[in-house]
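Quick notes on the structure that follows.
A single protein chain has been removed from this complex, and every other one stays in its place.
Residue numbering begins at 1 within each chain, and the chains themselves are lettered A and B in the order written.
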Amino acid sequence: MKPAPDGDYVATAREGMGNACLQGSLRSLQARYGKGALDAWKALPDPNLRSRVKARRMQTLAHLDRVLALLSQGVEARGGQVFFADNAEAANGYIRDLARKRGVKRVVKGKSMLSAEIGVDAVLEAEGIEVVETDLGEFIVQIAGSSASHIIAPCIHMDRRQIGRLFANKLGIPYSEDPPTLTQAARKALREKLLTADMGLTGCNIACAETGQISLVSNEGNIRMASTMPKLHVALMGMERVAATLEDQRDLLQLLTQGAALQKLSTYVSFVGGPRREGDPDGPEEFHLVIIDNGRSRILADPEFREVLACIRCGACLNICPVYGRIGGHAYHSPYSGPIGAVVTPLLHGINHHADLCKGETLCGACRDVCPVENDLPRMLVALRRKLAYGDAGWGVRPHNRLEALGFKIWGRIMGNSRLYAAMLTIARALQRPFVGRNGMIGPLPGLQNGWTAGRDLQPMAEQSFRERWRARQNNNPATADNSRETRHGR
Amino acid sequence: MDDKRTAFLDRVRMAVQDSEETRIAWSELLAPCDDSFHLNAFAQRGPDEQQILLQTLVEQASLLHLQTHLCPTLDQAAQCIAEITLTSAPEFTAEPALILHDHPLLRALPLHAQAAINHIPRHWTGNRDPEVRNRTLAASIGVTVADWAIAESATIVQRTRPGRPRSTSLVPSIHIAVLLLSHLTANLAEAYALVRQEQDCDSWTLISGPSKTADIEAVMVHGAHGPKAMHLVVVTEPLIAATAGFPVAS
Partner (left out) sequence: MNMEWYNSQAAPFLRRFHRRTQALYAGDFPCAANPAGTPDFPAQFPCSYARSHSDPFVQCLVDALYPEVGEAMVQVFDRLGVPLIYPEAQTCCGQPAYNSGHHREAAVAARRFIDLFEDAEAIVCPSGSCVAMVRRHYPELFAHQPIMRERALQVARKTFEFSEYLVDVLGVVDLGAAFSGIATYHDSCHLARTLGIREQPRQLLRHVRGLSLAEMDNSDACCGFGGTFSVNYPEISLALVDDKIDNILNSGTDIVVGCDVSCLMNIRGRMSRRGESLRVLHLAQVLAGEERT
């Protein structure tokens, strides 16, 4: 897929909210899969599974250098090749050089958000190489010239009519809006590509250091095809996507398939660690594992954010987030959307640049409840907001909104002094009088308050605050033995 | 290349040096799992329990459009395969054709006795078989043996072995997997324990039904890129020694 185009969170969110098809699809998706995942965790025979798995993830991350060394040894023992890429350029360079050397003309891809993160498609296409997405949803957004809007269901923002027109146009088939017919058309079109490609480019769901293999998860079979039929298989792996032992891999696998689509297991789970062996009639002749940093070591080094690397990219948080459920994935302008995207995208690609992602949520905590590895995303969003509030040298963050900072400085002064606070109430009460309507509420206001009053009425200050009323009652009703009330006076 | 790797891993090591005091020991992180519980459960499973697992397998399979066929004997299994072959229309080719893993269990099936399918071309995969790719593409049905199956999730475990390629269960439009009932495990943990016994396991795959997708408006469609239909033929009665030296646990 193309890397998501850069753009404005608010504007794209508005488009998403206006997309009736998207709204309907997300509503159904969230009703079924978001709630479903919560129910699945409640029904786990071992209620401590997620905590245990999280603890293992953190321990694995704490040993990540040795875990990666062990993984690469295992892959190499199987005849595979491992390349450690510091960043996107290094990864792309390696893949491009490999493609050149082997005379690759056509690449088939399994779904990989990492491939979008590093932008490898454009690099290969610049070499005149045809790059074909084979996951149905990714294929659809690819030929539509769009980008994915959900980690698991990439073309959820499109309806069958749009897809029907797209296929009629690009695949030359008679128009149909029947999903089986459309799927069949894609099946035929992509089969030929899968069987004649020179290179299969996949991601990696969960690698396993103990066994020296990666595991790949799919329902469509495209990833199995892409990793079996072409002569070259290149797997892209974010450096944190590795389990220490096969036990860990199993736990993570089951949490992944449950969290993603409420499945006990996806239709296919493939384990590979090297090229074809002596005596294998098929399988790739070369297997390359490209382990990518691209900003992850910086996240790893910060104890506040390290846990975000425990994420297994199941997408459950997207399926429960009320904000994502309304604005859709494109508003995040990143391959990673939803709550996980809101945290990981600024950390990888710039906190100031993605300030809206840090601030544009309500911190309701549903994502934390549903995360299979118990990631506390709201905590990390607040930490990002703190950096935007004051700046941060380590992460290269400039203070984001001077006006808001000033506002809170003033707020701090007022809240720190009850006389100032009382004075503020008195002033506000006086100022608001002309704006209070007949219904007792304040209607649309220009200027700063417009954020609220554009769509909502505003409750005015009460004529007497609670404190004032309390004082008044105390004066009128002295305390009795049964209902004693004291006032503690203070500054 | 080595320098890149060293620099990379050094950077990672530096990133986590704050946890050196608090993290568990390396040896503890990689402590081997005790598989004996699962291995014993598998080895000691009696016929009654196996029947229960079989029941679970059939129920779970039906949810995934995985068609199960319970065949007491090898004869009936062969008959079943013949019936499936006759009732499946080829999708990508003009004529039907079979491709089969060269596996003792499949060799032991009396397919030659199934006259109705004698005219249908049959190719057995073999070590470094140069014909395999073409024959796989020409086949409408791929037949493999499930090394194990998992009742809880209606999954088969398919290990890649010399002469038994991955594409057989992937490329042809229909996949038939043959399973001995004694190779049915209860759950993923049990299956993993068995796989882990095979030190030399190269690539392996878990398959739970035919390929599918719901990418278009969340409507489930079976038959994405892998097989559009999958059959699991379960040979339910224990094989007698007379079936030509066929090893039960292969």
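The criterion applied here is as follows: a contact is a pair of C-beta atoms (placed from the backbone, for glycine too) under 8 Å apart; a residue touches a chain by one contact, two chains touch by 3 or more.
Remember, predicted model here, so these are calculated numbers, not experimental data.
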- Query: What chains on display are touched by the one that is not shown?
  - Reply: A
- Message: Which candidate, A:73, A:87 or A:487, sits in contact with the chain we can't see?
- Response: A:487
- Query: Please identify, in ascending order, the residues of subunit A that touch the omitted chain?
  - Reply: 10, 13-14, 17, 322-323, 326-327, 359-366, 368-369, 382, 384-390, 404-405, 408-409, 411-412, 414-416, 418, 421, 425, 428, 439, 441, 443, 449-452, 454-462, 464-471, 482-491
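The criterion applied here is as follows: only the chains that are shown with their structure count from here on.
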- Quick one: subunit A and subunit B, Cα centre-to-centre, how many Å? 33
- Spell out the residues on subunit A that touch subunit B in their complex, using ranges where they run on. 25, 28-29, 59-70, 72, 78, 82-84, 86, 90, 134-137, 140, 153-156, 159-160, 163, 179-180, 182-184, 186-188, 190-191, 194-195, 209-211, 213, 219-222, 224-225, 228-229, 239, 244-247, 250, 253-254, 264-274, 277-283, 291, 293, 297-298, 300-301, 303
- Item | List of subunit B residues in touch with subunit A within their complex | 1, 4-5, 7-16, 18-19, 22-24, 26, 29-33, 60, 64, 92, 125-129, 132-133, 136-137, 152-153, 155, 160-163, 165-167, 170-171, 188-189, 192, 196, 201-219, 221, 223-228
